[in-house]
Structures are given as C-alpha cells and as structure tokens.
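Let's turn to chain A:
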Amino acid sequence: MTLALDILTVVAVSAGAFFFLAGTVGLLRFPDSLSRLHALTKADNLGLGLIVLGLLPRAGGVLGALKLIAVWAIAQFASAAVTQLLARAARTAEPPA
Partner candidate 1 sequence: MNGAALFGVIAAALVGLGLYGLIVHPQPLRKILSFNVLGSGVFLIFGVVARRGAGAGMGGDPVPQALVITGIVVAFSATALAVALLLRLFEETGRASLRSDLSGAGEKAGGNS
Partner candidate 2 sequence: MAEFLLCAAVFIVATVAVGLLRLLRGPANTDRMMAAQLLGTSGIAALLLLAAATGESAPVDIAVALALLAAFSSVAFVTSASR
Partner candidate 3 sequence: MISSFEGTTASGFLLVLAIVAPFIGVLMSLALGGRAAERIALLLMPVGLGIALTIASGVWRSSAALLYVLGGWKPPLGVVLRADGLSAVMLVTTAILIGAAGLFARAEFQVPRGAPERRAPLMFWTLLLAVWGALNLVFLSSDLFNFYVALELLTFAAVPLVCLSGRAETLAAGLRYMLFALLGSVFYLLGVALLYGAYGVLDVGLLSSRIQPEPVVWVALSLMTAGLLAKTALFPLHLWLPPAHAGAPAAASAVLSALVVKGSFFLIVRLWFDVMPGRMPEAAAQLLGALGAAAILFGSVVALRQTRLKLLIAYSTVAQIGYLFFVFPLVIGSDVAHAWNGAAWTGGWMQLLSHAFAKAAMFLAAGLIAEAAGHDRTAELGGIGRALPISVIAFGLGGLSLMGVPPSGGFVAKWLLLTAAIEAGQWWWAIVMLAGGLLAGSYVFRVLGQLWRDVDEPLVLRTKVSPRREAIALALALCAVLLGFVSLEPAALLQIGRTHALEFVLR
C-alpha cells in the first residue's frame, strides 16, 4: 500500500514538475501574450494540481489534506479569473495587428 502511494507521489509530482517546465518554456517561447497566457494556465492548473495530488497521501491527517485541497482550489479559481482579466488587459495592451 505504502509502495503504491509512494509511486503515486513520485509519478504525480514528476508530472507536475514537467507541466511547470512546459509552462515556463511556453511563457518564454510563444510569440504573443495570449498564447503565453495559455501556457501559464497549463502550469497553474495541471502543474499545481498534480503536485497536490501527489502530496495528498503524505499530508498527514484530514486537516493537512484539506489545506492542500484548499490551496489547489483557491489557485484554480483565482487563476481562471485572473487569466481572463489578464487576457483582456493583454488585448487592450496590444491590439491584434
């Protein structure tokens, strides 16, 4: 059981780290603000989500797990809204050519 959970942790955390890498590369390489924003969302949603998932078995108690889920939920909702707001700001900053 613990081995399976450990494997879950390793896999999920590694996958999460990968999405952070992907998000960063996207943020750097994509040509315009909107597609960069898209890359950012990936890191925000999937990267953090997977890491939280991976850490859940190690949270040590219900309160710890709840906190982890709260972090994820807050980051999730906030990033969804913030992405829209930033997208609007980006559109007004550089109007499509």
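Regarding candidate selection, all candidates are chains of the complex that A comes from, given by their letters.
In the analysis below, a residue touches a chain if its C-beta (ideal position, glycine included) is under 8 Å from a C-beta of that chain, and two chains touch if they have at least 3 such contacts; residues count from 1.
Please read these numbers as outputs of a predicted model, since none were measured by experiment.
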Candidate from 1, 2 or 3 that touches chain A, complex-wide: 2
Residues on chain A engaged by candidate 2 in the complex (per definition of touch): 6, 9-10, 13-14, 16-17, 20-21, 23-24, 27-28, 33, 36-37, 40, 43-44, 47-48, 51-52, 55, 58-60, 64, 67-68, 70-71, 74-75, 78-79, 81-82, 85-86, 88-90, 92-94
